[in-house]
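Yeah, one chain of the complex is gone here, protein chain that is, but the others are all in their spots.
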Amino acid sequence: MDQILINLLNGLSSGLLLFMLSSGLTLIFSMMGVLNFAHASFYMLGAYIAFMISGAVGFWPALVLAPLAVGGLGALFERGVLRRVHHHGHVPELLITFGLSYVILELVQLVWGRSSVPFAPPQQLQGPAFTLVQSSRDGLSLVWGAAPEAMCRAAEGVQVACSRFPLTRAFMMAVALLMLVALWLLLTRTRIGLVIQAALTHPEMAEALGHDVPRVFMLVFGSGCALAGLAGVIGGITFVTEPSMAAVVGSIIFVVVVVGGIGSLAGAFAGSILVGLLQTLPLTIDASLATLLNRLLGAGIGPDSPGWPLLRITLAQAAPILPYLLLVLMLILRPRGLLGTRES
Amino acid sequence: MLEIDNLHAYYGKSHVLHGVTMRIAPGEIVALLGRNGSGRSTTVKAVMGLVEGSGSVRWGGRELLGLKAHQIAHHGLGYVPESRDIFPRLTVHQNLLLGQKKAGGTPGVRWQLDDMYAMFPRLKERQHTEAGVLSGGEQQMLTLCRTLMGDPDLIMIDEPTEGLAPKIVELVADYLRELQRRGVAVLLVEQKLTIALEVSQRCLLMGHGCIVFEGTPAELRANAGVRREWLEV
Amino acid sequence: MAVVSLPRTRSSDRPARPSASPSRPPRSFRFRPWNLGRWLTWGGFALVLLLAPLLWRSSFALTMLSQMGIAIIVCLSYNLLLGQGGMLSFGHAVYSGLGAYAAIHTLNQVGAGTLALPVSLVPLVGGLGGLACAALFGLASTRKSGTTFAMITLGLGELVWSMSLMLPEFFGGEGGISSNRVVGAPVLGITFGPQIQLYYLIALYCFVCTALMFAFTRTPLGRMLNAVRDNAERVEFVGYSARHIRWLAFMVAGFFAGVGGGLGALNFEIVTAEVVSAHRSGAYLLFVFLGGATFFFGPILGAVLMVIALVLLSEWTRAWLLYLGLVFMFMVTSAPGGLASLIMMNLRVAAFGRLRPLRAAWIGLAGTALAALAGLAGLAAMIEMLYHRQLDAAMGSELRFLGLTLDSASPDAWTGAVLVLLTGAGLFELARRQFRRQWDETQEAIEKDIRRRETAT
Amino acid sequence: QQGETVKIAWIDPLSGLMAPVGQNQVNSFRFFAEKFSGAGNPAGVKFEVVPFDNKLSPAESLTQLKAAIDQGIRYVTQGNGSGAAAALIDAINKHNERNPGKEVVYLNHSAVDPDLTNGKCSYWHFRMDADTSMKMEALTSFMKDQKDIQKVFLLNQNYAHGHQVAKYAKEILGRKRPDVQFVGEDLHPLAQVRDFAPYVAKIKASGADTVITGNWGSDLSLLLKAANEAGLTAKFYTYYTGVTGTPTALGGQGDGRVFQVSYNHYHLPGQMMKWRDEFQKKFNADFYTGSVIHIYTLLGEAMAKAKSTDPVKVAAALEGLKTKSFNGEVEMRRTDHQLQQTLFVTRWQKADAKFPYSPENTGYTLAPVATYEAYVASTPTSCQMKRPG
Partner (left out) sequence: MSDTSDTPRHAPATGFALEIEDLRKSFGRTEIIRGARLQVRPGERVAIIGPNGAGKSTLFNLISGRLAPSAGQIRLFGERIDGRAPHEINRRGLARSFQVSNLFPKLSVFENLRCAMLWSEGHRYAFWKFLADLGGTNARAEALLARLGLERRRDVLAMNLTYAEQRALEIGLTIAGGARVILLDEPTAGMSRSETARFIGLIREVTEGRTLLTVEHDMGVVFGLADRIAVLVYGEVIAFDTPERVRADPRVQEAYLGSVLAQGH
């Protein structure tokens, strides 16, 4: 019972981290149409810059300043480089961001070294948010913070399991939800969303109607990067802050955006949660096709039966490919994604 | 008051306008006529800052050349492109909203949404469909209305009647007059001589990127020579 | 406008005119080698392939050349999709890679004696492997175009990649599948043991495949592929099924990619999962574009660069990834058409016999290009010193760079580098301005010429 | 051969995932090249290390091998990734067979896949590390006396090394402690997992009190981090706790609950202490690749014995070579070229007066808790060595 709960929470929280990342990408990739392969790099940058700042002025200021800094860099990049190739189409943009991701990675390693840096969560965020106490006597109970030792000690005849849910993750979830709301307001309460879409197909006309298109693009790209930066700060303290942290999330966030549906914030949210769960829940299932078949129709499948290498693979081991499977199927069966409005 | 002096314009390297000079007084309708490729659209685009131009374009005494399109728009110029350039992914309604200079619009402007829908009921019917799927004519109506939403003092309309049913063409003619009545100056680029001559006070004839004739509709009607040389086959 | 650009969804209004992009590259010029020229070009290509190993003799150079030959095939095949068909694929390594696996398994069969096949034909098996996979995956991906297509290929790529770690039986885990290419009876003394023999096999394949792919671009299917790239919808209304065309092209590309992979298998005698990795796919995309997807021969340059960058550069410097990134950003911003387009522009100038007026400028530019190089050297020196400080500082503060010893600890070295950089950059910028002006004038004149020719007669 | 220069091509990752480790090791090689050159070795040769970046890729390793050979280098060392190691063995076998007189010797410093000295064993390959099975022997010898071990969970990276660890854990521990039950086994993708919470949940669910893992780098540090956050109190028996990055990530957590098996530790007596501190000062990093010292020691001895630096002679001399190294008497076993040596089990705990050295200045250390003589850890081999000539 408690394990199921914990697993769900884990799935949700990693889904929400994905959302933090993909929300920025939704702005940049699906609204501006820029295949920004450096997005994850900005995520990493966020973590490192926050690490540096928090060294000087503490974590909480860093939580605000680092994303701003990253956003600024992003805007600068858009203005200085990306803009020059925008009218050449998606591929040059893509290549530039590709190059940028290399540069950022190398610079980060130059400044902060090639191995992980000790970026620990602040006191307020250390320790568990709550503890699930599963006792064979008096069932499941939830204790805020850490459960007292006594509670978790198994008395004779009863075994007790205490599972903690770390504060950092709870914090992560909270921030992600805030992000969702903020973005939603930005896109619905202002015309920015409209202007971007308009400018994508007819920049000149949008200008002729009195909209400062370049500025809007710069802002949007900047905020996209800032969001990535924020995600980076959270991700940095929740997991490790190291040069490979960008590569790990690299392509999965594209999956999220596309599965969720190009140009749809709600889609990105749904997609994130879905992928998050898809990445975590299957890990808990050790059944493989073989076991399934053997269970159901007693097919005596063993190491020497044909196709064993495939049948043998447990769902847990197959977990890494599920998101991409989802991506491909989605694009074939429902190209506009879960909540998307249009095909890309 | 729009004053264009010796305007030259280029597409990349190719030189298209060779010293265009013209004036448009407030609340005046001026028709700009000519063959395909004579440079009328380019003139309009240059004024709007959409193609690089040299020379001088003054509006209320302020120089416009070198300004960005969106700045020019905020100075009160409106532009209706011949290639309708509606925003295909947005709904009719959203297209109109983007016409407004400020979100939510400003009080005391000449035109409100309802005026537009009153003008072309067809648009009201389709207001929630993606503009991309509108019929040619509907798009034409939309693009006109969208620019009007910005409440310009001078509106430059490039071939507004193209693809419109004859009946609607008349309607448009009426509305041009209505614009004038509300003190909006109009630069009308048009193929259909009949309505151009009908609604305008002055006609300008373009050929090879220069103004080759200027006069009242009556004068143009009278002057068969010019017509033959610059309009007919 | 770059020839390749995902269709930003076509708006339904009428494209009255070429979108007035102020700096349109000279589209109206097409490179039509008059027949003698064609002979020269191909003869030259063959000659280069023949003589290269005589110029660079070391066995390392030989492996590099072999890898280049292979890369050329794969990059060209990739450009059938990107340049010819406007299909942005993020998973091309899948086809070269699975081709490689098909080949290595075959080779092992041959080695085990369960299969009789001359080693020189093994790459074809790779080709068939690539073809088969392309046919299968193509069914899924080529239903769509543009970004959807790109994303499907991305997904399929990642799928195969993760599978490769799950199926060690076929992919050999992270150790890969190794083999021995010296099997069967030597045909007229050729065992393919010595690298040189293999190189010439590769060179042969490289030449033939290049020729075949060039021919392909001149066939009805090849041309319709261009049409699909430009406007898939209209293709449907002249009797063709755009999807069918994309699929066929995808298979052709898959085949040649597979041949490349097969050669790779022979060359390394080992195939590891990395051959299907997203990195590989990315590299193909990047370098094809760097070489120039607009022109047929662009990818050849790209391929050569790729091998140099990925194999040699990492030898020379620890900062190679940084350089790589910077070069990409610089190239794409300054020459979106890739190297090929730069070359073609000059060729065109030559073709219009306008090189003379430019010559002065060229000399000027060349002169300061040296300065620029110096400037770059300055920059590089600083980067190198940075890396040195960061990584090998403990081994003493000195490092060798371009034959001279820099002391990354002493301020002089830094100030020196900065000065060199600034002067170099400054000089270059001046010259560049000057050159740019003349260049533009020439281009304008040429545009005029062209327009005159069009309107004349 | 006095004063001759012996170049050693170091073919390992300097970019990508394993770069930090590679960097540390290339530093180690250079550092000790100085120490062991000239008077430092009986042959009086000068050692020089030439790094080549193989980006952790087998194929790339072969290209770099060619480059090295072109530069006339006859000694190759590599260690990160048994995949690359296997590829190198294969290529070197071919090379030596196709180019007599240009033979190359491969000194393996860290690739621990037992296969390399069993099925794939080669005359030209010498392993200075202890392979997975030997380490498991030592580790389990320690574990069998830990009565609190009842339920064991095997969590490993889904590639050869991980598979091996799991395999030998079941085999050997099962033999020594029939009473312990293996409550779960899992393989996760290599260096791709960001969030180990699900795995930790699984371990908790299984009720395991002990985890055996061969994970390294972030795969280990993230695992331990997640375990602590979830309040998992199980013990961890690892191979690579000391490797760059992990101590930092581990920090204060896991005090007394994380064990490592290795052929060296920070508190070896005498010379080693000085070197350790000197290294630490010079590179601000920890020296953990002790096999570097083995390599120089054995090379020196062998060259002296062979009175030559010619790889063929040196290889012959290396076979069965017995000598004294930092962890006592070592022997390069003739049958499979696997170095037989003493192994240690260490525990992660607060640094104190007795065990002061603290990796990555974490304030914690790996304190030795058990030592196993070579014969204890030694495992049989199935190698049929093919010797030239």
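A, B, C and D label the chains in the order they appear, each numbered from 1.
We adopt the following convention: a contact is a pair of C-beta atoms (placed from the backbone, for glycine too) under 8 Å apart; a residue touches a chain by one contact, two chains touch by 3 or more.
Computed from a prediction, not measured in an experiment: that's the story for all the values here.
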{"item": "Touching partners, among the displayed chains, of the absent chain", "value": "B, C"}
{"item": "Which residue of B:M1, B:V109 or B:I168 touches the chain not shown here", "value": "B:I168"}
{"item": "Among C:L128, C:L201 or C:V252, the residue in touch with the chain that has been omitted", "value": "C:V252"}
{"item": "Identified contact with the non-displayed chain, of C:L204, C:L221 or C:A351", "value": "C:L221"}
{"item": "Where the unshown chain meets subunit B, residue by residue", "value": "34-37, 82, 122, 126, 129, 133-138, 140-141, 159, 161-170, 173, 191-195, 198, 231-233"}
{"item": "Interface residues of subunit C (partner: the chain not displayed)", "value": "3, 12-18, 27-28, 30, 215-216, 218-224, 226-227, 229-231, 233-241, 244-245, 248, 252, 454-457"}
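Here, only the chains that are shown with their structure count from here on.
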{"item": "Rounded Å distance, subunit A centre to subunit D centre (Cα mean)", "value": "35"}
{"item": "CA centroid of subunit B to CA centroid of subunit D, Å", "value": "78"}
{"item": "Inter-centroid spacing, subunit C versus subunit A (mean Cα positions, whole Å)", "value": "33"}
{"item": "Subunit B, residues touching no fewer than two other chains", "value": "50, 81, 85, 87-89"}
{"item": "Shared-contact residues (touching 2 or more other chains) in subunit C", "value": "9, 11, 21, 162, 166, 321"}
{"item": "Footprint of subunit C on subunit D - complex, ascending", "value": "14-15, 23, 27, 30-31, 52-53, 55, 57-60, 62-64, 66-67, 69-70, 81-83, 86-87, 90-91, 94, 98, 158-160, 189-190, 282-283"}
{"item": "Touching residues (chain side subunit B, partner subunit C) in the complex", "value": "11-14, 41, 45, 50-52, 81-89, 132-134, 139"}
{"item": "Residues of subunit C that touch subunit D when the two form their complex", "value": "58-61, 63, 67, 162, 165-166, 173-176, 178, 180, 193-194, 268-272, 274-275, 311, 314-315, 318, 320-321, 391, 394-395"}
